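Omission of a single protein chain aside, the complex is shown with its protein chains in their original locations.
On to subunit A.
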Amino acid sequence: MSLHLDGVTLAYPPARSGRRDEPPVLRDLSLAIEPGAFVSVIGRSGSGKTSLLNLAAGFVAPSGGSVRVDGERVEGPGAERAVVFQDDALFPWASARDNVAFALRLRGLPGAERRTRAEALLASVGLAGAGDKAIWELSGGMRQRVGIARALAAEPRYLLMDEPLGALDAMTRERMHEFLLGIWQRSGAGILLITHGIEEALFLGTRVVVLAGRPGRIIADMPASYGRRFLRGEPARAIRADPAFVADRNALADMIHDEAERAA
């Protein structure tokens, strides 16, 4: 049981102006996300993180290799793999509540239940009472949280998130870390989190995958358990100050730095 990228290669057809010998965006990349795993992916801009997520979500087909869910080949997007987008991708013609309720409607829930459940989901991302707001009345961080609530409404087995906390201030971001760990624990879903934050990746993940481009490939896959320690009650501050945490963080930072030097 897992969401499994098996030796995938992703090459876009060469643009008319592009060089034919350009390396593919991703090459022979393998990654398995088990239910209950929390896989953080870091890497420089353009290293192929969003491309990796697009493959896992089924938005694009690999040019080589395969993507499988529980052994079955993925042919397209599906509700068991919900996505939180880098740009929120909310529906601006609907209220915050109706954006969330849309996911419930697709699951066949009756109208009244959709409403109360959507409100509850919004409350769970700290947006209680904002259900009637139009999308354009919300701040960037609020929109991202509506996007998370909408994805959770699908009750996915895998939750794929592309820099979902990018637009948040440091304080809200820390609260969202706790919130993400909470839903991870409660739902038992497998999570793929793409982020630019090394510390965030390490604090949340059960694994931190480092992507280097181009061609995009995995240059490190580091196990971690700081999120579990937080869930067991250890304060976030203490974890972040733990010498082991600091050492891991520095090792990851060095890896990305060295890779950038080599690429340049």
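Observations
In this section, contacts are C-beta pairs under 8 Å (C-beta built on N, C-alpha and C of every residue); 3 or more make two chains touch, one makes a residue touch a chain; residues count from 1.
Quick note on the criterion: contacts and distances are computed from a predicted model.
Going by its UniProt record, the hidden chain of the complex is named "ABC transporter permease subunit" among "2-oxoglutarate ferredoxin oxidoreductase subunit alpha", "ABC transporter permease subunit", "Acetyl-coenzyme A carboxylase carboxyl transferase subunit beta" or "succinate dehydrogenase".
Only one of A:P77, A:G188 or A:P235 touches the chain withheld from this view, namely A:P77. Interface note for the absent chain: among A:F38, A:F85 or A:W184, the touching residue is A:F85.
The chain omitted from view is touched by exactly one of A:M1, A:A134 or A:A238, namely A:A134.
Contact with the chain that does not appear here is found for just one residue of A:R114, A:R150, A:H177 or A:R249, A:R150. Mapped onto subunit A, the interface with the missing chain covers residues 57-59, 76-79, 81-83, 85, 87, 89-94, 102-103, 106-107, 134-136, 150-151, 153-154.
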